[in-house]
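Showing just some of the chains, left in place.
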Amino acid sequence: MIDNRLMRGNPLNIDLDKITWKRVLDVEDRALRRIVVGLGGKLEGGVIRETGFDIAVASEVMAILALTTSLQDMRERFGRTVIGYTNDKKPVTAEQIGAAGAMAVLMKDALRPNLLQTLENTPALVHAGPFANIAHGNSSILADLIGIKCGDYLFTESGFGADIGAEKFFNIKCRYSGLRPDAAVLVVTTRALKAHSGHYRIIAGKPLPKELLESNLPDIEAGASNMIKQIENIKLHGITPVVAINAFNGDHREEYELIQRIAVEAGALGAAVTHHHGKGGAGAIELGEMVEDAAKESNKFDFLYDEKQPIKTKIETIARKIYGAAAVSYTPQAETQIRDYEASGFGQLPMCMAKTHLSLSHDPELKGAPSGFTLPIRELRLSAGAGFVTALCGDIRTMPGFSEHPAAEAIELDEDGNVVGLF
Amino acid sequence: MIDNRLMRGNPLNIDLDKITWKRVLDVEDRALRRIVVGLGGKLEGGVIRETGFDIAVASEVMAILALTTSLQDMRERFGRTVIGYTNDKKPVTAEQIGAAGAMAVLMKDALRPNLLQTLENTPALVHAGPFANIAHGNSSILADLIGIKCGDYLFTESGFGADIGAEKFFNIKCRYSGLRPDAAVLVVTTRALKAHSGHYRIIAGKPLPKELLESNLPDIEAGASNMIKQIENIKLHGITPVVAINAFNGDHREEYELIQRIAVEAGALGAAVTHHHGKGGAGAIELGEMVEDAAKESNKFDFLYDEKQPIKTKIETIARKIYGAAAVSYTPQAETQIRDYEASGFGQLPMCMAKTHLSLSHDPELKGAPSGFTLPIRELRLSAGAGFVTALCGDIRTMPGFSEHPAAEAIELDEDGNVVGLF
Amino acid sequence: MIDNRLMRGNPLNIDLDKITWKRVLDVEDRALRRIVVGLGGKLEGGVIRETGFDIAVASEVMAILALTTSLQDMRERFGRTVIGYTNDKKPVTAEQIGAAGAMAVLMKDALRPNLLQTLENTPALVHAGPFANIAHGNSSILADLIGIKCGDYLFTESGFGADIGAEKFFNIKCRYSGLRPDAAVLVVTTRALKAHSGHYRIIAGKPLPKELLESNLPDIEAGASNMIKQIENIKLHGITPVVAINAFNGDHREEYELIQRIAVEAGALGAAVTHHHGKGGAGAIELGEMVEDAAKESNKFDFLYDEKQPIKTKIETIARKIYGAAAVSYTPQAETQIRDYEASGFGQLPMCMAKTHLSLSHDPELKGAPSGFTLPIRELRLSAGAGFVTALCGDIRTMPGFSEHPAAEAIELDEDGNVVGLF
């Protein structure tokens, strides 16, 4: 609808260089990151311009679905989304281009959470899927509101990496839902903590290195610096953390014990080895009891920052307190955007950090709990409808690309028509 | 997966200029017709090249879904689809780039026809949706096979425009299904026949001109030339046609009578006025009885052309016999493609004409039964997996664009959260 | 200056798709034929659009230099050049974008013809260089006016291919100069006429086939159809032609005699074998005397067509009478341009045909004097300042490309610093 307006004489006087809204596809497609559309003249292609695609989960539409509290609220948020700027630098909204109504109609049925159940018939609500590395990383407020009303306890996931998923849960989702958590579960594995020692080379799509599966207490100790920092981060928000050590076959008991000792020393109420993957509910009873205890602790939940602060103050608070950065740097583009957003009245929104989940820093190679680094802010993006400003850290990209051998190459039907090769 | 191969050193030596496979989206998007992808260098975007999007219904994947007869056959057809050519001019298939298995898995569940029912509980199978103007325009063979097995009569739709929908039903779908029709129903309306007089200006999205709704026997007579040609076209395939006059409120009886007279004179077994929209099955009893009679006639069904003929012979047979063209012209691009396809062994496939449905010719302005025109073939496209060669006539495009005021501008939620503005 | 205007808010409301003025370079550069400029946003690149480069000789600036008669006239012509159209379809001139003054200043010194001399001290004026295949193919009017004033006879070249060079001399250059020729010299060689038999395969940059250098009267006879048509074409303009057979070492006397006989039968006043390349003026005395005689003949010079005729009439007159075409076809783009030019008042200009010099037709493979072919008009271009409309025939391109091994690869300095490899 934006390009159609441009072709029809551009009545809103939209600046072609300042259209921030991209198309999305729910496919990884590197070639669509930066494209030129509209070739061939007006009749063939409309108006030529540079743009690109993001992956669907990074769309503001997904964020709005996850943060809204009603159909009416969702409709209004779509109307407030800023799709670009006029040649005299005023924001242009989806309302102004006549798209917000149709967006709401398209998303009307998506607004209803999906009710599933576990093998033991515990209800599970599955709703909305923004990735924590490139989006705000939390399931929907609506599903949480329904779940809380219907059960004794609601567990909600804030994936992946507590430094990104949980931080945004506390500072974005709780701000909009008005809900406050009673306790936090931090999930760890022996292999992930050993990997955080920095002594192993793990490649996506390849088997784990054999040494990683052997018992190695010094590496657990080295990598536990990451867990300690994550515990500290949760406590910074006034919440009591419990550690769940997700057990795998072949794990070593002495590693469990070391992790438990370190976790409690760092301030966790406890650390339970959990076997729910193999044993169902029975495998998580110890964890459940610890969470019950944690939820009884006095709750001093608070936000990490005041959303009324300047954008740079908010970014720097997160960077220093949560990530352990020494400083923050900004590209000239980011500097301009911060200035523009604050001038247009969008400076008082919470921040949504887009950052790798493979490190507390922006650099996937920095393992454990790095410090002394400078966090580079490359670009900002306004999600006026969702209600946050995204800051892209380092090389993080909002459209992933295929690896050398994408999973699709292995996916096949066997002779009986069954699907093989998915995992 | 094509672009990922290019980025990884292009091991199949694919000619970047000769990649025929496009991305598709199920949205009208003029700006995506001709694009440059992959800007920004290898790490950012892979390999830069020119390409474009088609609308999903024009995809060979849709055609394969509609023409396949089993999961195994669909898998094989995906494997045979040609996505482009090597630098030494050999075809490259989806099999070779490792995509065919994943395509089959994605489409596995789509292969099952949807069983719906009418208000009177007659079963109705809804399956596959290629548009007749830009694709082969028929619902799936699989649904037909199921329907035939379960009922006394199977009605299958071949929309829109019998010169495109029915022609492809006879010569593409029947060739692959091995089924032969017993009779044909040609649907007309008084307003459509009057419009075919060429005396009215009808604009999509605007109300019909008031004069079109008044009784006008001379215009019926003039426009009926189109019906006469469509009856002739059906009989050319050895099938007995019945005309269904789809009744609208405010129609004029004398117009019905004129149409009935002309239809029978032109060779239809009969012409029944039908009221099924208003009265359900009871409104179509007369038509049903006519169809029963037509199906009892001796059936001399035959294809219009032998698929082993040269491409130009097949195109010219359709153009002259079905459309009434005096000649066919080819752009230099089309000439080269015909030569290349025949040299690569793809010359012996049936033809799929991509042509406007607003005229028997390629030109939407030529109403009735035009003759003496030259049909311009702009471009050909090979669908080796679906099993046909598409010929694009005149200006027909495989990615539509929005009109000045797209429907989305009117779509909205009302105060109670109901959808309004869809029609 | 066009792109700068676009970047500065486009005050003239220029339609980005309808900018007809291209940049030029005096280098063959295929990659610049179709480009996208202005990437990177306004500050970096201004406004993104599709455009391309032509080779300098195809520029309207070159045509104006060759057709002008004074500095003042040149300045005015620059002002009249149309660089594109507004969004409401009005022409935009170089005057309107403020470029015409600077163009005139840049070309001020170029306006003076270069006076050289032959080895025998005959003065020779060298001035302007539009190629006849892609431009109007004649040296400057100003040099001719000076030459005529200073000598007894002025010879002016109209290269290459009399069907293009001479036709434009008669119908464009003479129309603007007001001068009328007294006689015409048609230059032929034995090898070129044999080549026009169509029995030889000649490749640019490779040695001539050995057989072409042997005596072959049947091939001369076959290829002479081309010479006969060129003689006829000159006589169509009311001028008496003389044929100059440009002698090469190793030519065969019997071939000369056959050519002479055919030329005279076809209506040439005579046909002289010339040796000026080897012997200077002495080698061309016979030719000179024939030209003297021809110039004394009664002169009925007239234009081939009235410039006030519709564009298609003018094109078809040239195509049928000069090239021997049976018909002319137009792409949809050409049809639109003809309609637009005539609507804007540019329909009454002489035509400048852009066509291969390797055939009387548009197809380099059609040798001799082909007939029965359809001349395809791909595109038109307006040169409102130069005062003609160019029609691009078939595949002719206004930016050449390098061959597989461009001459530059062989060009080198030898050990003494001399240039080698130029020829």
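The letters A, B and C name the chains in turn, as written, and every chain counts its residues from 1.
The rule we apply is simple: a contact is a pair of C-beta atoms (placed from the backbone, for glycine too) under 8 Å apart; a residue touches a chain by one contact, two chains touch by 3 or more.
This one's a predicted model, so the numbers in the text were calculated from it and none came from an experiment.
*Asks:* Counting all identical protein chains, and not just the 3 shown, how many does the complete complex contain?
*Replies:* Whole-complex copy count for this file comes out at 4.
The rule is simple: only the chains that are shown with their structure count from here on.
*Asks:* Which one of the chains is farthest from subunit C, going by Cα centres?
*Replies:* A
*Asks:* For subunit A and subunit C, what's the span in angstrom between their mean Cα positions?
*Replies:* From the centre of subunit A to the centre of subunit C is 65 Å.
*Asks:* Indicate the whole-number Å distance between the mean C-alpha point of subunit B and the mean C-alpha point of subunit C.
*Replies:* 49
*Asks:* Residues of subunit A touching 2+ other chains?
*Replies:* 36, 39-40, 47, 50
*Asks:* Would you pull the subunit A residues touching subunit C in the complex into a rising list?
*Replies:* Residues in contact with subunit C: 9, 15-17, 36, 39-42, 47-50, 87.
*Asks:* Using the touch rule from the top, collect the residues of subunit A that touch subunit B in their complex.
*Replies:* Residues 1, 3-4, 7-8, 25, 29-40, 44-47, 50, 71-72, 75, 98-99, 101-102, 104-105, 108, 401-402, 404, 406, 408-413, 417, 419, 421-422 of subunit A touch subunit B in their complex.
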